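Inspection log for the structure reproduced underneath, given as C-alpha cells.
With one protein chain removed, the remaining protein chains of the complex are shown where they sit.
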Amino acid sequence: MSRPTRTPVQDQDPGPPGVPPSPSDPVDSLIRDFLRVRRASTGLCSTLEPEDFVLQSMPDASPAKWHLAHTTWFFEEFILSAVDPGYRTFHPRFSFLFNSYYNAVGERIPRPRRGLLSRPTVREALAYRESIDERMVVLLRSADPSQVERFAPLVVLGLNHEQQHQELLLTDLKHALWHNPLRPAFRDRPAGPAVDAAPRRWISYPEGVRWIGHGGDGFAFDNEGPRHRQFVEAFRVASRPATSGEFLEFIADGGYDRPDHWLSDGWAAVQQHGWRAPLYWERGDDGWSTFTLAGMRPVDPAEPACHVSYYEADAFARWSGCRLLTEAEWETAADVAVSGNFADDERFHPAPPAGGPENEPAQVFGDVWEWTASAYLPYPGFRPAKGAVGEYNGKFMCNQHVLRGGSCATPRSHIRPTYRNFFYPDARWQFSGVRLAQVG
Amino acid sequence: MSRPTRTPVQDQDPGPPGVPPSPSDPVDSLIRDFLRVRRASTGLCSTLEPEDFVLQSMPDASPAKWHLAHTTWFFEEFILSAVDPGYRTFHPRFSFLFNSYYNAVGERIPRPRRGLLSRPTVREALAYRESIDERMVVLLRSADPSQVERFAPLVVLGLNHEQQHQELLLTDLKHALWHNPLRPAFRDRPAGPAVDAAPRRWISYPEGVRWIGHGGDGFAFDNEGPRHRQFVEAFRVASRPATSGEFLEFIADGGYDRPDHWLSDGWAAVQQHGWRAPLYWERGDDGWSTFTLAGMRPVDPAEPACHVSYYEADAFARWSGCRLLTEAEWETAADVAVSGNFADDERFHPAPPAGGPENEPAQVFGDVWEWTASAYLPYPGFRPAKGAVGEYNGKFMCNQHVLRGGSCATPRSHIRPTYRNFFYPDARWQFSGVRLAQVG
Amino acid sequence: MSRPTRTPVQDQDPGPPGVPPSPSDPVDSLIRDFLRVRRASTGLCSTLEPEDFVLQSMPDASPAKWHLAHTTWFFEEFILSAVDPGYRTFHPRFSFLFNSYYNAVGERIPRPRRGLLSRPTVREALAYRESIDERMVVLLRSADPSQVERFAPLVVLGLNHEQQHQELLLTDLKHALWHNPLRPAFRDRPAGPAVDAAPRRWISYPEGVRWIGHGGDGFAFDNEGPRHRQFVEAFRVASRPATSGEFLEFIADGGYDRPDHWLSDGWAAVQQHGWRAPLYWERGDDGWSTFTLAGMRPVDPAEPACHVSYYEADAFARWSGCRLLTEAEWETAADVAVSGNFADDERFHPAPPAGGPENEPAQVFGDVWEWTASAYLPYPGFRPAKGAVGEYNGKFMCNQHVLRGGSCATPRSHIRPTYRNFFYPDARWQFSGVRLAQVG
Partner (left out) sequence: MSRPTRTPVQDQDPGPPGVPPSPSDPVDSLIRDFLRVRRASTGLCSTLEPEDFVLQSMPDASPAKWHLAHTTWFFEEFILSAVDPGYRTFHPRFSFLFNSYYNAVGERIPRPRRGLLSRPTVREALAYRESIDERMVVLLRSADPSQVERFAPLVVLGLNHEQQHQELLLTDLKHALWHNPLRPAFRDRPAGPAVDAAPRRWISYPEGVRWIGHGGDGFAFDNEGPRHRQFVEAFRVASRPATSGEFLEFIADGGYDRPDHWLSDGWAAVQQHGWRAPLYWERGDDGWSTFTLAGMRPVDPAEPACHVSYYEADAFARWSGCRLLTEAEWETAADVAVSGNFADDERFHPAPPAGGPENEPAQVFGDVWEWTASAYLPYPGFRPAKGAVGEYNGKFMCNQHVLRGGSCATPRSHIRPTYRNFFYPDARWQFSGVRLAQVG
C-alpha cells in the first residue's frame, strides 16, 4: 500500500459482540493472537545483523527497526496512553520518531530521514517492544469485560496494522539489500525442482448485478465497505497469474520499446526510469536472473511474474490482447478458498502454480498481488472512522490503483476476498503481478 | 483535457450514412461547418498583438500561434496528405513543429519549447491556415460522393479537435497574460449589475441500473462509449454549481489550513504550491479580486467558483459535508436541455445563475466544467480507434479525473451530456468548478 | 558576463574634468556619443520580426525587447529621475518590469519570466526609448556646466552598460533562434573564401613584477582597478587563439570521452549535459556544421574555436600539453593595438586570422573572448562604488572565471586591455574561445 505506514481502521459495522475471532475465552484468545502476531514480527528479523535494521533505500520504504518500533508505538499511543491518563511513555521522543503520518497526533520525523536514526539501537527498540508487550498483557488480563469490549477492536486493529508492516518490512528490506553490490541474502532457500507452468485457461462469468465489499462478521478495514451493488458485464478471467516466461516473451517482442502498448504516463515512466524488465531482473551472459530474498536466482519462467508496476501490468495486458480485471470482476472471481503461498510458508517468493479445480481460478490468494484496472476510490456511502485512526485509508483515495489477493509476503490470516490494497501506478517494490481478463 | 493537444477520434459507430449534422446538401453543409469553425479560431485572436501569439507560460500550455497551426496541420496531415499521394506540404518542417503527440506520425518539437518559436511568424501562420482552408474547400467541392463519405468523418473529427483547441487557446492565453504584471485584458467586458446567487436546493434521484455513455447518432469521441449499464445508488444533487461566495466561506473557515479536509496528495499540493485560494485570486486591501480575460475584477460571490483543482473541489465538498458526483450520477442528472453561458457568448467568464425549472439542476452546461469523483478510465468494452488518430483518448486513462458539462470557453456546439473531459487532479487553469452531491 | 543584466560602474578615479572621450564641446560630443550608442541598439534589431523580440530561451538570457527597455530604464532611473524630483515616469510599472537585479532599487520581475511579457509591445518599447532619448537630449542641452560635470560620468556609464547589452542581445538571440528547428538567420552573410589558419607560434615573456589593472584616464569599470603589482613568472603565449580545426582534432582524439583531461566539475558537466562538441556544433553526414547568426554553416577549421565553456577550454589546453593564461599574463601580452573583428564589422562570427607582426600575439582583441585561468576575484584594495550602481561587479566575485579581449559581438569602442569579463565555468553561449600558454 502506498502509504505503507498507516494504521488499519475498524469496519463500520464491527459485527456482533464477541468480536475477536478466536473461540474459547475471548481475553485468552485475544492475548494469544496478540503475542502470536507480535512475535511473528521479531521472528522475521532473526537472521538480521544490527546494521541491516537501519537501512532506508528510498522515501517510500522504512528501516526494519522503524517498522518494529512504529507498530509498538501504535499500541502505546492508541491503547496504553488512551486507557490510562497517568501513563508514562517509554521514551518522551518516541512518539515523534515513530508516528507515521497521523496529522491529528502531532509532528513527526520526515519520512525520508528515517534511515538516519542509528539511535535508539536495535537492542533498545527490542526492549521497547518487550516493555509494551508486557504492559499490554497486564492490561488485558486486568481489564473487566466492559473495558475489553471497548478496546478489543483497537487491539485487533493494531494486529492487522502490524501484519501490514510485516509485509512492508520484507519488501523494504529486499529493496535495501538489493542496492548492496554484494547482494546479500535475507534468508537462504534451496532451489526447487524445475516445473512447467500450467497452461492458461479462461473461466467465464455472466453479466449481472453483483454485491461487492465487506458486510459480514469479522475484521475488515473501513475501505472494504459499505457492501453495495455493481452491474458487471460478462467477462472471462485467466486461470492463473501471468508467468515470468510470458513476461520474457513480452520483453523479447520489444514490449519496452514500443509506445503503442503503453499508457502515456506509463511510457513516460519507462523513459524516465529506463525500465527494460521487472524490478530486480538483470540480464547476464547466462540469461535473466533476479534478486530474491534468498539472493540472486535465475528467472524461473514457470513462476508468476512479479515486481511490475501498474503501467507494466497494463502494457503487458494490452500486448496480450487482453486487459486487467476491475475490482468487481476480481471479487466475483475470488469466490474460492483462501489458500496459497504466504509469508507463513517462509518462501518469500512466488511459486509456480500447483494443480487446482478445472473450473475456478488458481493462485487467487498469495504469491503475487494482482493489479486491477480500478482506481482506488471510495465505495458508495463510504465514511472514514472518527479520530486519528480515520486518517488511514480514505485520504489516499486518489491517483492509486487497487491490488487484490495478497502475496508470498502476506500473513495468511491477514487476507480475504474483499481486501483492497493500493499503490501508485509506478510502484514496483511490492510482490505485484498480473492476471489477465477479457470480454466474456 | 490534460493532453490538450490531442486529436479527436471518431465514434466507433458513426451512425447512418449522411453523417454531417447539417441538413440540405451534405457537402455544402460540411463546407459551411468547416468554414464556420475555422473562422471562429481566428476570430478569437482578433484583438491580439503579434507578441501575444508566442507566449507559453508552462509546459501544459501552448502559444496561440501553435494552436492555430496545429489544428491546421491536422487537416493537412490526416486529410490532404492522406487523400493525395502526390501532395506537397505547405512547409517541409511544419509537421515537426506542429504535430502534438502522435508517436505514430513521427518526431516532434518538445512541448515545453513551443514558446521558443518566433518563426513562422503570425503572418505566416495565418497564410498557412488560408492555404489549407482553400485546398480543403477545393477538395470537398471536387470529391465524388463515395470520397466524401470516406473523409467526411475525419473532417468532423478535425472540427471537433479544433473546437477543443479554441478552448485551450483561451485558457492558455489567460494563464500567460496573468504572468504579466501589467495584467493586460484579452477582451474588455463591461461589469454587469450585482445579483444574488440562487439558493442551493437538492434534487433527488432513485437507485437503479442506468444506461451510460454515447450510443446514438451524431459525433462523439471514442471515450464516450460503448454505451453500457451501471448500477447507481440513490443520490441528491445540488441545483447549481458552488459559488465563489461559498468558496470565500471555505477560505475564511481555514479551508486551506486544515489537513483533515484534504486528500493526502491534495494536502501535499497545497503545501508544495502554497495554494491559499483558487487560481487567479488575489487578496488586496479591498478584498478578493481575480484575473479574468477582461483584466482584474473583484470576486463576485454570486458566480460559480472557478479555476479549482480536483483536490480543492474534493476538499470543499468534504468541508461542506457533501461529496462530488460520479460520472454516472452526473450523466443521470444531465437529462436537461443543453443551454448556458458558452464561448459563443463572448463573456469568457462564468456568470451568476439565471432562473430555471424548480425540479431540475441548473447551469449543467457551460459556465464551469464540473469535476467528478470518477477517475478517467475506459468504459467496459472500450477500444481505441485504429491508427494515429487512436492515440487520442485511451492512452491518457490513468491518473486523471473526469470533468463534465463544458464551460464559458467551450463552443456551444461542442458539448453534449456524454462528453468526458479529463485533467490531472492538480490542474487549475481550466474553467473548472464544483457541483455537490449527497447520499439520496 | 554571467549576470548579463548589470549596470556598469564608474571607475574610482574618473580622471580629469572633461571626462567624455570626444574632443570639441564636451556637451555636444556627449550627446553625439549618446545618440550613436542608443541608435546602435535599435540598429541591431532592424531585421527582427515582432515575435522575435519576446523569446527567452533560458534563465540566463533575456528577450531583445527587454534589453532595449532595460537599458532605457537605466537612464530614466539613474539620471532623469535622480535629477528632477518631480519627474513622472513613462510608465509606473516599467521599473518593476525592467530593473534587472538592483536590490537597492526595489522588487523586480523574476528573471526566468522575462519571456512571458508580450506587453508592452515592441512598438511601445521603441516609443519608450524615443521618449527617454528626447528627454535626455533636452536635459543635456539645458544643463549648466556644473550639472553636466555631475551626471556626465553616469551617462558614460549608461552607454557602456548599453554596449554590454548590445553584445548580450546578440548572444541571447542566437541562443533563442537556435532552438527553432527552422534555424532562422538573424542576418545573412555571404560565405567567404576558404583560407588556411596561420600556424601557431610562441611568444615569450620574462619573469618580473608587473603592473596590472586600470589606472589612467578614460572610462573603466570598478573591477578593473586598483592598478597594482603582481609577480609573474616567465611564460610563453600562442600567437593566435586555438582554431576550430584544432578542436576537431581534440574531438577526434576522444577529448570528450576521457576523464583524465578534465577538471572534476568539468567532467560532471560533460556527463550531465551530454557535451560532445562546442555549443551549436552538429555532426551530419557531410561533417560538422554550426549554427551562426547567418544560419547553419560548415565548421571552418581556420576560424577560432568558439562557444566553449571554461571546462572545455581547460580540457583542450591540458590535452594540448599546455594551459590557459592567467589574467596578469594576458594583460602583459595584450600590450598591442586594439584592433580586430568587432560588432561594428557586422560579421557577428569569428574570422580566420589575418597576418600581423611576427613578434606579437594576433587576434588579441575581437573575434572571441579568451577564458583565463584566473578566478574572478577582487584586485587588492578593491572597493565597489557607493549606492545601487555599486551592485554591479563586486557581488559576482565568486565561482566565475575571467575572460579577456572582447569578441565579434563586442562594440569596438567598448574594449580595452584591462577589461574583465566574467562568466560561470559552464557558460557556453558567449563567443568564448581559448588561447594557449606554456611555462616560459
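By letter and in written order, the chains are A, B and C; residue numbering begins at 1 in each of them.
Note that in this section contacts are C-beta pairs under 8 Å (C-beta built on N, C-alpha and C of every residue); 3 or more make two chains touch, one makes a residue touch a chain.
These numbers come from a predicted model, not from an experiment.
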{"item": "Chains in view that touch the one left out, judged over the entire complex", "value": "A, C"}
{"item": "Identified contact with the non-displayed chain, of A:29, A:81 or A:121", "value": "A:121"}
{"item": "Options A:57, A:264, A:290 or A:309, residue touching the unrepresented chain", "value": "A:57"}
{"item": "Residue of C:130, C:233, C:253 or C:346 touching the missing chain in the full complex", "value": "C:233"}
{"item": "Touching residue (missing chain; options C:266, C:304, C:417 or C:433)", "value": "C:266"}
{"item": "Residue ranges of chain C at the interface with the undisplayed chain", "value": "3, 101, 103-104, 209, 228-231, 233, 259-260, 262-267, 310-311, 314, 373-375, 377-378, 380-381, 391, 395-399, 425, 439"}
{"item": "Absent-chain interface as seen on chain A, which is shown", "value": "49-55, 57, 65, 93, 96-97, 109, 113, 115-122, 176-177, 179-182, 184"}
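To be clear about the criterion, only the chains that are shown with their structure count from here on.
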{"item": "Far-end chain from chain B, centres as C-alpha averages", "value": "C"}
{"item": "Computed distance of Cα centres, chain C from chain B, in Å", "value": "47"}
{"item": "Chain A-chain C separation of Cα centroids, rounded to whole Å", "value": "61"}
{"item": "Contacts with two or more other chains, residues of chain C listed in rising order", "value": "none"}
